[in-house]
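Moving on to subunit A:
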Amino acid sequence: MAGNLSLLVFSPLVFGILLLVVRKKGNWIGILATFFPVIVGSFFFHQYFKKGIQSISEKWPWISFHPKGFDSLKDPSFLTIDYELQLDGISLAFILLTVLLTFLAAILSWNIEKHRNLYFLLLLLLEIGMLGLFVAANLFLFFIFFEMTVVCLFFLSGKYGEKGKEKAAFHLLLYNGAGSAFLLFAIVLLFLQTGTVHIEQLQHLLHTGSVQLNELTKWSIVLSILIAFGIKMPVFPFHQWMVLMHSHVHPAIVILHSGVLLKIATYGLFRFGIGLFPNEWEKISGLLLFFALVNIFYGSLFALRQMDLRRVWAYGSVAHMGFVLLGLALGSETGIRGALFQSISHGLISGLLFLIVALILTRFKTTDIGKLSGLRQGSPFAVFLLFVGGMASLGLPATSGFIGEFLVILAAFEHHPMVGTLASVGIVLATGYILRAILSISYGPLPSMEGEKGTTKDFYSDFSDENKGNNWKWNMEKKRDPRVTYEVYEWLPAIVFVLFLIGLGIYPQWLIEFFVGA
Partner candidate 1 sequence: MNGEVIFFVLFSLGAIIGAVFVLVFRKAVYALLSAVLTFVSMSGLYILLTAEFVAGVQLLIYSGAITILMLFAIMLTKQKTGTTRKRMIRFQWPVIIPIVLLMIIIFYGIHKVTPPRKPVSYGKNNTEQIGELIFTQYMIPFEMISVLLLAALIGAIILAKKENT
Partner candidate 2 sequence: MDFSYEWHVMTPEFSILMTIILIGILDVLLPKKIDRKWFGWLAVGGTFLSFGLFLTLLPLDRTSILFDTFIFDSFAKGFKFILLFGGTLLLLLAVGSKKEQGMEKYEMEFYVLLLTALFGGMMITSSNDLITLFIGLELVSVSSYVLVGMNKWSKKTNRAALTFLMNGSLATAITLFGMSYLYGIAGTTQLQTFLQHFSEVSNPATRYLYIIGFCFLFIGLSFKWTTMPFSLWAPDVYEGAQTIVTAFLSAFSKIIGLIMFFRLIFTVFSETVLDQHVMFSIFQNSLLILALLSMTFGNMMAIGQRNVKRLLAYSSIAHGGYMLAGIASFSAHSMEAVTYYFLVYSLITIGAFTIVSYITDGNEADEQTFTGLFKTTPLLAISLTIFFISLAGLPPTAGFIGKWKLLISIIDGGSPIHYVTAIGMIGMTIVSYAYYFRIMASMYFQYPNKEEKFSVRLPLVILLFLCIAVTFLIGLLPNFGTPTWI
């Protein structure tokens, strides 16, 4: 099986290479290139479930850091880093989320015109980073892929979006840079103390006590990891960059960012926080619970008073990630499963929500709740999407959002009833901000499309003046209202999202089976 996982990680490049050669039809190649990982991913899914293979791994010798005069006979693996990939159920769940969301995001970026090939290349590199970090079996590789996502995302978000995108990109870079600095420090410390960065080996060494870290080292590692992923998640004081990202960058990128990249935090905290330092995790779980609750309430309350739809969703994400942190902080089996479930489901939910943002933006040039209204007139489809997304987001039964939040709150009631009660209040607040947003958009008169050149392309391509292959003109000729007609690249991903959201809500066991090992 050697090499299979590498194929998975680098699968986006298989067709992506074409982007360097072929100048035209970049969007076709991009979609094809993102579709290939979906196939590879489902192949692994098939192997995992049908053949019952619990863990697939791959290993190549890579780097050794033996100092001069090191006796290699003693322990040749000491201070070496290998190229190790490993796939288990949890990784697979995140992998599938990644390939699906990237594919859908690529479809949604159909009419990006500005440096199209660069856009898709960056998207594919970003996908490699995301896939790589979910299957990385050691911290070093994890870090490399982690940084890769940050750099790709910097260029994507700084180049594609609207006014303020560059500021958002720099916020992203510096916040995440600070986070990765902490992570790097923790990794180097661990590496020097234990001589390895392989996660399972570390677990073994730390749990059996064959490597004794002193208290200071241990706590500085734990805190560094917490801060690193706390910024990524984002936890309350560090959330500003994420709100900026959500509200200024192209929705297709936000789908990936909110859907997958924020989940890196869940994954990281689960693998390196709980996984490596369970005892320390238990000791600070009180503090983490506090932060989780702060996130839930802060996010919900701020979402209530936002006038921009994207900012509502952004603060909603803060609240949702609060639930994830809550589940992780509890540390019980139910809690962790709930947190993981909530992560995946929130990935899908925010995918749908930002797809709606894309639909609205391309038509009305604004996401201001005050200016938008009457979406239901002649456009039941959009309202349908909005309601499915909103209901899933506030955790209505029969949607995937319900299962995640239910599991987390259930776990909270087991040990800390008070926390569970407070978290339930958070859900009520969620109902408030989501219904407020949805209702004010759906009812009332339909606003006119802004300006004559209200084309899908213009919005994102400030470089080009010409409107080649203008979809709107075509629609106008057919005498259809452009405000309520939808293109294939718009409704197709939407349907997929809806199917997954409802499917997971009705049959959650399907996803929970991935987390059996947790």
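Candidate selection criterion: all candidates are chains of the complex that A comes from, given by their letters.
Criterion: contacts are C-beta pairs under 8 Å (C-beta built on N, C-alpha and C of every residue); 3 or more make two chains touch, one makes a residue touch a chain; residues count from 1.
Since the model is a prediction, treat every value here as computed from it, not as a measurement.
Student: Please name the candidate from 1 or 2 that touches subunit A in this complex.
Tutor: Only one option touches subunit A, namely 2.
Student: Which part of subunit A faces candidate 2 closely enough to touch in the complex?
Tutor: 62-65, 67-70, 115, 118, 140, 143-144, 147-148, 151, 154-155, 158-159, 166, 169-170, 173-174, 177-178, 181, 184-185, 188-189, 191-192, 463
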